[in-house]
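Yeah, one chain of the complex is gone here, protein chain that is, but the others are all in their spots.
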Amino acid sequence: MPVWLKDNWLLLLLVFVPVALVLEHVVHAAPLAVFLASSAAIIPLAALMGRATERLAEQLGEGIGGLLNATFGNAAELIIAIVALRAGYFDLVKASITGSIIGNVLLVFGASALWGGIKYERQHFNQTAAGLSSTLLVLSAISLFIPAIFHLIVGNTAAVSERTLSVEISVVLILTYVASLFFSLRTHKHLYVGEAGDHSAELTHGGGSGRAVALLLAATAGVALMSELLVGAVEATAESFGMNQVFVGVILVALIGNAAEHSSAILMASRNKMDAAITIAVGSSIQVALFVAPVLVFLSYVVAPQPMDLRFTTLEVVAVGISVWIMTLVAQDGESHWMEGVQLLAVYTILAFAFFWLPGGAH
Amino acid sequence: MPVWLKDNWLLLLLVFVPVALVLEHVVHAAPLAVFLASSAAIIPLAALMGRATERLAEQLGEGIGGLLNATFGNAAELIIAIVALRAGYFDLVKASITGSIIGNVLLVFGASALWGGIKYERQHFNQTAAGLSSTLLVLSAISLFIPAIFHLIVGNTAAVSERTLSVEISVVLILTYVASLFFSLRTHKHLYVGEAGDHSAELTHGGGSGRAVALLLAATAGVALMSELLVGAVEATAESFGMNQVFVGVILVALIGNAAEHSSAILMASRNKMDAAITIAVGSSIQVALFVAPVLVFLSYVVAPQPMDLRFTTLEVVAVGISVWIMTLVAQDGESHWMEGVQLLAVYTILAFAFFWLPGGAH
Partner (left out) sequence: MPVWLKDNWLLLLLVFVPVALVLEHVVHAAPLAVFLASSAAIIPLAALMGRATERLAEQLGEGIGGLLNATFGNAAELIIAIVALRAGYFDLVKASITGSIIGNVLLVFGASALWGGIKYERQHFNQTAAGLSSTLLVLSAISLFIPAIFHLIVGNTAAVSERTLSVEISVVLILTYVASLFFSLRTHKHLYVGEAGDHSAELTHGGGSGRAVALLLAATAGVALMSELLVGAVEATAESFGMNQVFVGVILVALIGNAAEHSSAILMASRNKMDAAITIAVGSSIQVALFVAPVLVFLSYVVAPQPMDLRFTTLEVVAVGISVWIMTLVAQDGESHWMEGVQLLAVYTILAFAFFWLPGGAH
């Protein structure tokens, strides 16, 4: 039994890849079964993608490697979103973006702070790095606020302006994201050194770069395949449970895409490496908001039935704003304790309830 | 003349207990007179309740005692609110919750920081404890935001969902509140040791636990009696002055319920014990939001004509959000000065003006 399997019972979930395929194409099972199986299959595939990316990044050295990590770190979310984008399910795409942002901040970091805080009275992290994460989170929230407020003001009279505004904001976000990479990988990389090294050390287990590329390609193909099944089954599943699609996207799909971050961040917290836990959790939120979201806006002009804008629903905008607000307060003093974790989880629970009760057609 | 009376001219206001009863039942005086007399009577009764609770808490030891303090620390507000709840005056109940939150943060702590800051150039307090208070305040604001935003989205089409959501949020708030007690009384109690001791030392003056229980029961009965008169007179009083009920609840009723906190917090600040001042002021806000408000939601299913939800008016939600915003900034650096007090009072004044000018039927 290989080392990486022994350490990672998560990979046993790979069995759901064939299961999902059989359910969909052979048995023609109920959408719920396909939804569950493909969800279960995506979790280990996303973890493998992340691991392969990191192994590759390590071999490519700090500069290019860091860039690779920063670009493909959320590739699983990106692939799921692209599949939904092509099908024109813009509400689902946006809901999974929202869910990824709030899930990483509230659920992933909340669970990490709680779990780590049970073992350690107080845990510390670098304030300058956490400070940058905070302001980037605020920028993320702002990029969702402005299109929503703009729509509130202009109503349905200015669709063209709204699309142009979304594209312009997307350009600003991508440029800011690139600048932040330049900051963390080049001009101020010493702020990030310790934890980045520790982090990848935890998750990678040797192997050549050829093997890493092969693993990356295989896992990517797997995620894409399973995403097709997942996205195809979402609508019917949501209906059969009386749940609205936004809830499914914000809570369920986002959970699936971020399962790997979840376990890594908690592992780091339990080893008192809170800088790594923050980088994984908050870093993912920022990457989704400043990189994945704008890329999807651009891609929509190529692969989607019509262009997608950055206008999110009111509850999504509020949820992101609230999550960012409480996270910046938690991050600002450079230390965490278990009660901060409890509060982040409490906010996540409240938001999940609110999304759950949204009427189906409120989008 | 007993020591506790000599030190506490406030207790002279107890004379208004019989005055209020005579005005209501013998003279059948104008509502304004009853309102003023019962208000004046509640102030010393609430102070006595607080004092008896603290004395009892002291004798029960840290654990149970702290719990008692945390549960009945705002019993006067709770009793006033229950009386209004039974009468079905939900607007008044919510207004007094709002007023208690913003009044403690802006008025009570603002006055403390100003008064203490006149004597001391800068006053310091424990950042970890203040940080927890800040995030709990944000959670309080969030628990008011979500139901209001939810209503904004669903309009009047989903009353059942709104009530369920309010109950669910109430459960989350209570659980979080319990967790925060576990944090401050058990796992991290050393952060709170110094000031808690000082605080109760200031306000208690010996006496057996039997006497404390008797005092507590008597004061509670008095507050309940006076609250009946107060609540009964609110509507007519508000009308006779052309004031809306929300203003009366947010500003006047909250002032009455928090008069005791007010004088204790200022006393602590003038002795340079800012940790105690923050605990009294911000702690009361948190207790009202995370404990009193959800308890009232639950109680409404038992004692009120119909269930109460957590949906507050727009201005109430904004007022709480704004108060929390500026308070977290004031608290974050672990020090205060007189100008911070001035600013909190300025925000309180602006909010009071806004509530005052609200049209009567805008609720």
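By written order: A and B. Residues from 1 in each chain.
Methods note: a residue touches a chain if its C-beta (ideal position, glycine included) is under 8 Å from a C-beta of that chain, and two chains touch if they have at least 3 such contacts.
Everything quoted here is computed from the prediction, not taken from an experiment.
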TODO: Taking the full complex into account, find the residue in A:Thr128, A:Ser240 or A:Gln306 that is in contact with the omitted chain.
DONE: A:Thr128
- [ ] Could you tell me which of A:Phe72, A:Phe150 or A:Tyr192 touches the chain that is not displayed?
- [x] A:Phe150
Task: Contacts of chain B with the absent chain, listed as residue ranges - done: 121-122, 313-315, 318, 322, 325-326, 329-330, 332-333, 335, 337-340, 342-343, 346-347, 349-351, 353-354, 357-359, 362
Task: Where the missing chain touches chain A, by residue - done: 127-128, 131-132, 134-136, 138-139, 142-143, 145-146, 149-150, 152-154, 157-158, 161-162, 164-165, 168-169, 172-173, 175-176, 179-180, 183, 187-188, 328, 332
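As a working rule, only the chains that are shown with their structure count from here on.
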Task: Length of the line joining the C-alpha centres of chain A and chain B, rounded to whole Å - done: 40
